[in-house]
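So that we are looking at the same thing, I have put the structure below in C-alpha cells.
Left out: one protein chain. Kept in place: all the others.
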Amino acid sequence: MRMHEYQAKQVFRQHGIPTARGELALNPEQVRKIAEKLGGKVVLKSQVLVGGRGKAGGIKLANSADEAYELAKQMFGMVIKGHRVEKLYVEEQLEIDREMYVGFTIDRASKGFALIVSSVGGMDIEEIAEKHPDRIARVTVDPTYGLWDYQIREVLYKSNMPREYHKEVTRIIKPLYGILVHNEAELTEINPLVVTRDGRIIAADARLNIDDNALYRHPELKELKDYTEVDQTERIAEEKGLNFVKLDGNIGVIANGAGMSMATMDLIYLEGGKPANFLDVGGGASSEVVKEAVGIILMDESVKVIFMNIFGGITRCDEVAKGLITAFSEMEIPVPVVLRLAGTNEEEGRKLIGEFIKEKGIGSIHLVETMEEGAKKAVELAKGV
Amino acid sequence: MRMHEYQAKQVFRQHGIPTARGELALNPEQVRKIAEKLGGKVVLKSQVLVGGRGKAGGIKLANSADEAYELAKQMFGMVIKGHRVEKLYVEEQLEIDREMYVGFTIDRASKGFALIVSSVGGMDIEEIAEKHPDRIARVTVDPTYGLWDYQIREVLYKSNMPREYHKEVTRIIKPLYGILVHNEAELTEINPLVVTRDGRIIAADARLNIDDNALYRHPELKELKDYTEVDQTERIAEEKGLNFVKLDGNIGVIANGAGMSMATMDLIYLEGGKPANFLDVGGGASSEVVKEAVGIILMDESVKVIFMNIFGGITRCDEVAKGLITAFSEMEIPVPVVLRLAGTNEEEGRKLIGEFIKEKGIGSIHLVETMEEGAKKAVELAKGV
Amino acid sequence: MAIIIDENTRAIVQGITGSQGRFHAERMIAYGTKIVGGVTPGKGGSEVLGVPVFDTVKEAVEGTGANASVIFVPAAFAGDAIMEAVDAGVEVIVAITEGIPVYDELKVYKKVKAEGRILIGPNCPGVMSVEKSHLGIMPPQIFSEGNVGIVSRSGTLTYQVAYNLTKLGIGQSTVVGIGGDRIIGTSFVEVLEMFEKDDQTELVVLIGEIGGTDEEEAAKFIEKKMSKPVVGYIAGITAPPGKRMGHAGAIIEGGKGTAESKIKALNEVGVEVGRTPMEVAEIVKRKLKG
Partner (left out) sequence: MAIIIDENTRAIVQGITGSQGRFHAERMIAYGTKIVGGVTPGKGGSEVLGVPVFDTVKEAVEGTGANASVIFVPAAFAGDAIMEAVDAGVEVIVAITEGIPVYDELKVYKKVKAEGRILIGPNCPGVMSVEKSHLGIMPPQIFSEGNVGIVSRSGTLTYQVAYNLTKLGIGQSTVVGIGGDRIIGTSFVEVLEMFEKDDQTELVVLIGEIGGTDEEEAAKFIEKKMSKPVVGYIAGITAPPGKRMGHAGAIIEGGKGTAESKIKALNEVGVEVGRTPMEVAEIVKRKLKG
C-alpha cells in the first residue's frame, strides 16, 4: 500500500523527521485559508499515487493566497496519469540550497534492506545512479542485526555528502529506519531531502509503502488506504480477492496463477493481439470466483473476447466450468469466450461445458486444447476474423 | 536498575497486561483514601527493592479503609532487610483461584532470552523448579529472530498449564516480551500471575529490571530510579563512578578491578578478618578518584584499617600514590592504611609514598610487598595486634 | 536419484486439519509420499487420514522421525510454522502458503540459512520427485518419470511445461516450484546446483518471470558452473512497468528485471528461451535427441 505524501509526512513528523509546515485541502477555499495561514508563499502538491506528478503539472508554486486559490481551482479535478486530483497538500515554500536523497527499500537479492543515500536528489534513483555515480552510495542492512551507525557513516562518506550535513542527516536516517521496520514498509524515501538557505535539512517529499500482506498487523495504517486512488474495477476485483490490472487491449484474460496469466498475455501479444487486462483467479478458485472474474472483465466495454486459460493444480477444472456456466446463466455475456481447461479434473470440466453448450445451444464458447491454440483463436475472434 | 512494583505495573498496563486496580500512597491518610476508593478490601504492599518482602511482613491485607489506615501507620517506616518502607502500593484484593508464573530473563549461557512459564507460582523460581519440575518449562528466544508463537505454545504445553488459560496467557507473554526488548530489560517477571475466581488472569506482581548500561537510551526510565532505595554511601560512590558495596566487617578494602577487589576480600577472610566493603576504583583511576575512595571508606565508622591493594594495568601506581597523599593532606585519616602497589609505575608510586612518609613522619601507612602480606597485616591491625 | 526429496523423505503436514492441508495431504499420500504425521496446535493426540496429529513439530519429529514438512497454515501463522519446523530439526520445509508478510519471510530466511536447512517457497506449488515423493499441491497425473529437471517461479506454468513434456514422451526427475514471493528460501542458482550434481537429471528447464534478478544470477551460474543443458521460459513480456501482477515478485523494478533483460542474459550464456510453453517442450525434445 502506497501512502499519500501528506500521510507519510505525518508519520515522519511523529518520528521526529523535519518537514515543511503544511496542511491538506479538499477544495480551493481550504487552499486559500491554509495559504493565508502559511504566509502566502506556498506549494500546491497534488496527492495522487503516481510518480512524476511534478513533471505532469501536479505541483505548482503560488506567491499569494489568492494565487493559490486560483491555481487550486485549476488543479482540483485534473487527471494525472489516470489519477484524478481530489486532494492538494499545501505547504510553505522552502528556499532550497541543495537537494539530496535518502531511502530504505527491501532488497530481495541480499534478503535485507538497502539504505541508499545520495548527495544529489530530486531525480529518480536510477537517474541519479546514472548521472552521478560518485554521489550515490548504498549499504545492505541485515534485518536480524538492524541498522548500525557505521553503516550510515559508510554511505554518507561514499556519497561524498558535505561533512557539515552528516550529523543532521544521520538524525533523519535513524528514525527513517525506525519507520521502515515499525510499519513493515517496503519503502521509505525522502526525495528530495533539502538543505534550505538558512541551513535546515528538511524532508521535502515523503514516500512510505507498506507491505500489503502485513497490513492486518497495522490496522491504523490500513484505515489510511485511499480507495479513491484505485481504479474502480480494480477495487471491486480486490474486494473479491482477485488480482486484476486494467490494460489497454481488447482481449479479456482470465487465468490461474500470476505466471500463467502473464504467459497468456504474452501469447496473445505474440499472436498479434492486445490483452485488455491481467486477471489471476488464484489457486483453488471456486465457481463463484470464476463467475465474478467474468463479471469484472465485462465491466470493460472495450473487451471483444474473453480468453479463459486454466491449468488446474489446486484449481479444479470442474469448478471453473461450473463458474462459467453460472456466469452464462446469471448474466448476459455479449462476447465470445475461448476456454482452455487442463490439469486437475480436466475431463469433468470439459464434460460439464460440453453438455452445457449442447443443452443450451450456446455457440459463443470455444473449447480449445492448448493455450497456444486458445491465444490464436482469441486473437482471431477479437479481430473479427 | 530494579523498578518498583508500582512503576513496573504502570509499564505493564501501558502494554495491555491486566493488573489489579491500585494506587501509590506516601502516608497513611493517602492509604485510607485509596482504600475507600477501592471499596475497602485492599492489599498494602511495601515498595522496597528487596525480595521476600511478603515473608518479612511487608505485605498486609485490610478489610476496610480504617483497617488499611491503621496497618499503614505500622508499615510506614518499617525496615525490611535494611530498606525503609516509604511507599505503599494499595491494591484491590483479588479472589485468587490459582497462581502461575511467567518471566523473561537474559540467559548468558545461550546468549539469548529465557522465557520461563510455570503453571504454579508464588514461590521463587528455584523453589518451583525443585518442587514442581513437571509444572515449569523454559525456552530460549534468540534475540536476532525474536519471540515466535510456537515457542510460547511449547512452554505452555510443557508446563502442563490448563489449556483454557493458554489464549489469555499468550496475550500476556507477547507484550511482556515487548516490554523486555523495548526497555532493554534484564528481567521481566510476573509472579504470581493469578487466575481469579471469576476467571480473569491478572499480573498480581510485576518485576522489571533494566540494564544499567542502557539507561542512557531510556531517559524516561532513568528518571524513575529511586535513590532513596540505595544505601547513602553507595549512592555517593555511584555519583563518583566507584563500584562500592557496603559489607559488615571492619577492614576497608580499596582495590582496582572487580576480580582483584573480590580476591582481596577473600584473602582477608582467609586470614581470619572481615571486609567492611567492596570498593573497585576501576581501571585507570586518577588520584582524585583514589582520594574519593578513601573518603567513602571513612564514612563507615566501623572501619579499623584500610587495605589498599593495587595492581597497575591501566591504573598507574604513581597516580594511586598521589591520591593517597592528597587524602592524607586534605582529610583526617584516623585508621592505619596498608598499601600494596604493583604493576604499572610501581617504582614511581612506591617512591612517592616513601618520600611522603619520610617527609611528614606518618607512621600509619604500611607499605607491603604482596597482597597476601597486605591482607595479613591488615587483619593484624584490625585485631589490634 | 532426484533432488531435495526422494523415497526416503518422511514428511509431516503442518495445518493437516485445515481444509487445504487435509485435501492435499490425502493427494500426497495417494501418490505414495510418506506422510507420517501432521501438526495442528491444540489437536495433538487425534488422527487424520490414518496418521497421528501432534501439537508441536518437535513432538511430531520425535514421534515419527519426520525429516520434511509441508506447510499449509494461513499466512498470518505460516512464518511461525516455518520457524517451528527449523527449530525442531526438519531438514526440508516446503511452504505452500501465499501472502506471508515479507518481514516474516526475511526472518525465516535468515534462520533457515543459519541452520543449514532447505526451504522451498513460500508461495510455491511444492516439490515433485516423480514416482518418489511429492510435497505440495502439484497435479501428480501430469508428470512422468524421466531425466528433465524443472525449476520454476510459477506454479501453473510449471504444470503447463511438464504436461507438454509428458505429452512429448519426455519424463521429469524433480520439479521444483521455488515460489513467487520476493523473499524465497531457495533460489534458481541453488536448485541448478543440485540438478547439476544429480545423476538422474540430464537437462534442466528454468521457468522465470519478470521482477528481481534471480534469472540473471542463474545465467551467470549456468555460464560458470553448469555442464548440463538448460532451456528457459520467461513470462511477462507484456506486463506493464510498475504494475503489480499478482505475485509480489512480479514488479518491474526500474528497468531491471524485465523479461527482455532476463531472456537476453540467458541467451548470452547459451540458454535457448522458448517463446511459448509448447516451444519450450519442443526445444527440450530437440536438445535431448541432439
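Order of writing sets the labels: A, B and C. Residues in every chain begin at 1.
Convention: contacts are C-beta pairs under 8 Å (C-beta built on N, C-alpha and C of every residue); 3 or more make two chains touch, one makes a residue touch a chain.
Everything quoted here is computed from the prediction, not taken from an experiment.
The chain that is not displayed touches the following shown chains in the complete assembly: A, B. Screening B:Pro18, B:Pro175 or B:Gly284 against the full complex identifies B:Gly284 as the residue touching the chain left out.
Summary of contacts with the chain left out: across A:Lys55, A:Arg163 or A:Lys358, the touching residue is A:Arg163. Check B:Arg13, B:Lys73 or B:Lys111 against the missing chain and you find that the one touching it is B:Lys111.
In the full complex, chain A touches the hidden chain at residues 144-146, 148-151, 153-154, 157, 163.
Interface residues of chain B with the unshown chain, by the touch rule above, are 51, 106, 108-109, 111-112, 124-126, 142-144, 181, 184, 186, 211-214, 216-217, 243, 245, 247, 255-263, 265-270, 275, 278, 280, 282-284, 311-314, 342-344, 370-372.
Note that in this section only the chains that are shown with their structure count from here on.
Of all chains, the one whose Cα centroid sits at the greatest distance from that of chain C is B. Of the two chain pairs considered here, B-C and A-C, the higher C-beta contact count falls to A-C. The distance from the centre of chain B to the centre of chain C, with each centre set as the mean of the Cα atoms, comes to 54 Å.
The centroid of the Cα atoms in chain A and the matching centroid in chain C are 27 Å apart. Shared contact sites, meaning residues of chain C that touch two or more other chains, fall at 107, 110.
Chain contacts: chain B has residues 144-145 touching two or more partner chains.
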